[in-house]
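Presented below is the structure to which this report refers.
The other protein chains are all here in position, but one chain of the complex has been omitted.
On to chain A.
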Amino acid sequence: MSVDATPAGRSRKRTAPNLVPYVFLAPAVVLFTLVLLVPIGYTAYLSFRKVKVSGLGLGKGSRKEIFAGLDNYQATFTDPELWAGALRVLGYGAILLPAMLLSALLFALLLDAPRTRFARFGRIAIFLPYAVPSVVASLLWGFLYLPAVSPLHYVLERFGVEGPDLLGQGSIVGALANIGVWGGVGFNMIVIYTSLRAIPRELFESARIDGCSEWQIAWRIKIPLVTPALIMTTVFSLIATLQVFTEPTTLAPMTNSLSSTWTPLMKIYRDAFVRNDLYSAAATSIVIAGITLILSFGFLRAVQNRAFGSEDQ
């Protein structure tokens, strides 16, 4: 598939390695190193440091950065606030991921089914939220949850029923998951749908001739054939879910149910920028990045790495 790096004219033995590919890759390697590798390395370094305050902590030289060993990690793992946040994210993901991915699959199958009408309109309408920044999405839903504005409350009040507090302690996880579903279902639907369109149509025709119903075709032929797309959408949704930050941060001014450490990433932000404790923020960042990697790699391994096989193996 690939061209030999040596110019085609010279077919004798290579004397010096061709530098061209290295020059071409240099910008990417330099930038990748600067914005990914070095920050990760620096954060790992910081996570093993702490500040030692001598005397009253006033004046120059009284605050010194020293090696901390695993202190920051120990603090991270024994922090009840962080675990509570992790648990909330788990609950959030348990609602968001199945609801979003299953409805994305359902809509994709409906778009692909020959008997569905208005498919083009449905496709554009459901994809539209992808164009809405998650800050704005949270803001829109936040207003729709407010009793003074919400159409749900308006209707319920007409019937003399008091509307539920959608931003209260009991329903905030669901309210946030709903924003996630709304923002993500269209994109995932399109990924699955496009993958469905790539299946040869003849396959369905012969199944129909054999008397298969549309549901059987969907279940027995379509879903197995789009498994790679399902795996990929699951991995990316999983990564996004574990890092949830924008939606609860945006909703926080509208409700008392969202503390500043509601999700692990919010806690990192609070530690780093409100408390100026970079060291424990660094340790927590490393732990969360590690857990995310383990989960996404683990998921890929569990499904036999079918999603990211390099194409020329």
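In this text, a contact is a pair of C-beta atoms (placed from the backbone, for glycine too) under 8 Å apart; a residue touches a chain by one contact, two chains touch by 3 or more; residues count from 1.
Assume contacts and distances are computed from a predicted model.
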item: Complex member absent from the view - protein name from UniProt, among "Quaternary amine transport ATP-binding protein", "NADH-quinone oxidoreductase subunit L", "Beta-ketoacyl synthase-like N-terminal domain-containing protein" or "Carbohydrate ABC transporter permease"; value: "Carbohydrate ABC transporter permease"
item: Selected residue (touches chain absent from view) among A:Ala75, A:Leu144, A:Ala207 or A:Ile221; value: A:Leu144
item: Candidate in contact with the missing chain, chosen from A:Leu82, A:Ile217 or A:Met232; value: A:Met232
item: Residues in chain A touching the chain absent from view; value: 1-5, 7-9, 17-18, 20-22, 24-25, 27-29, 31-32, 34-36, 38-40, 42-43, 46, 103, 106-107, 110-111, 113-122, 124-137, 139-141, 143-144, 148-151, 154, 182, 185-187, 190-192, 194-195, 197-198, 201, 205, 214, 226, 228-229, 231-232, 235, 239, 242-243, 245-246, 249-250, 253-254, 265, 268-269, 272-273, 278, 281-282, 285, 288-289, 292-293, 296-297, 306-313
